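See structure below.
Taken from a larger complex, these chains appear in their original positions, while the remainder are omitted.
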Amino acid sequence: MQPQYQMGYDRAITVFSPDGRLYQVEYAREAVKRGTTAVGIKCSEGVVLIVDKRVTSRLLEPVSIEKIFKIDAHIGVASSGLVGDARSLVDRARVESQINRVSYNEPINVEILAKKLCDHMQTYTQFGGARPYGTALLIAGVSDGEARLFETDPSGTLLEYKATGIGTGRPAVIKTFEDEYQEDADFSGAIRLGIKALHAATEGKLDVSAIEIGVVSIETGEFRKMEKDEVKAYVDQFEE
Amino acid sequence: MQPQYQMGYDRAITVFSPDGRLYQVEYAREAVKRGTTAVGIKCSEGVVLIVDKRVTSRLLEPVSIEKIFKIDAHIGVASSGLVGDARSLVDRARVESQINRVSYNEPINVEILAKKLCDHMQTYTQFGGARPYGTALLIAGVSDGEARLFETDPSGTLLEYKATGIGTGRPAVIKTFEDEYQEDADFSGAIRLGIKALHAATEGKLDVSAIEIGVVSIETGEFRKMEKDEVKAYVDQFEE
């Protein structure tokens, strides 16, 4: 007999397979698994996002490979999977954040923003005429003085992690974190752990110029992307 | 001859099979059967909802796996099946409840809310362009001083139970309840029975940190999720 995915259950998002699965959502997850690796880590000082952009040509301007996005003053996002889909979700996140500021005169709660994005992604798994988003996001932010780190996937599932990873290197990243993650690390420790995890995920082929780091601090409540020098310092330190 | 489900009757919600079945609805039920186990129990003091969240990694924040949701002051819901679908139904339930408060200045009747949700789910089994909801709900609440416990399924069928379960462990849960359920138990007895049923359903691999309990009390007419300590007390008691 032909494997089940040949029987057409995997051709439309409006069709369940006999065992209750939505193949198109699972295939969209495959698009994420083919993406660049990104990690997120909560620590005592806030949340850290680190991505390895895999720059392959000296002709490319590395800055144009955007994998970490500032959403609002207090929220940043790392993405993996289809680049265009990620940009579309990032645009949506920014608009939602601004709507919140205009409507309620205060920054949007990180969890509420994450849920809104997931609700949006869920509709693409239930209605015909479109495909699910082929992208996963790590959403890092500070609300009510607390650091938050959410992971979304194409089904619209939302989970909060202490530390996690998305993209090709996820298994290696998770293994590193399960062995070595400590909640009480400071930014410096968290970044070192993140670089180590990425290093494991890329089998040692880490390129400093392709590493991007974003941090959101509990103290300031601000998200920022690190400058090249700061990043370099951490990577150099790691390589020693 | 090929089995009937290969002949295309199971590819769209707008098509009956020759024996009058809607395969897509049945497949959506399979999605529920793959979900985490949740139980609901009516007792002399109100209704109890208990779920086993199956937390598998220490990196995950258990609180982010939400399986019990407060809908209104007097109503709570436990879900099993597709996580995004459940959240979508929960959102709808909350809005319906608020509409009732605004329109009639009183809390919505539990049964009326349950019917509204089921009517909504039924339309996804009759019209094309979408798939049925891949989720089941236990709806617990108090109306007119009476405890109510409803179970919905993807077809939009609504049934009221004294005690029931949804998700992977349903057969084991139902067996436990048919043998041991007593209507005159108090909260304490009902919770003990529910934990026992979950224990049977998970073949003894019950993880206390992953258990979530919600109760709605006839006396106060309020739904609340139990604190970790309360839950722990019941689980410890059970393990003895």
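The first chain written gets the first letter, and so on, giving A and B; residue counts start at 1 in each chain.
Following the convention adopted for this analysis, contacts are C-beta pairs under 8 Å (C-beta built on N, C-alpha and C of every residue); 3 or more make two chains touch, one makes a residue touch a chain.
All of these numbers come straight from a predicted model, not from anything done at the bench.
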Full complex stoichiometry in copies [only 2 chains shown in place]: 7
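One rule holds for everything that comes next: only the chains that are shown with their structure count from here on.
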Rotational angle, Cα trace of chain A fitted to chain B, multiple of 5°: 50
Centre distance in Å when chain A and chain B are each reduced to the mean of their C-alpha atoms: 31
Chain A-touching residues of chain B, taken from the complex the two chains share: 5-6, 8, 10-13, 23-24, 27-34, 57-61, 63-65, 82-85, 87-88, 91, 128-134
Chain B-facing residues of chain A, complex: 7-9, 13-22, 115, 118-119, 121-123, 125-129, 150, 155-164, 174, 177-178, 181
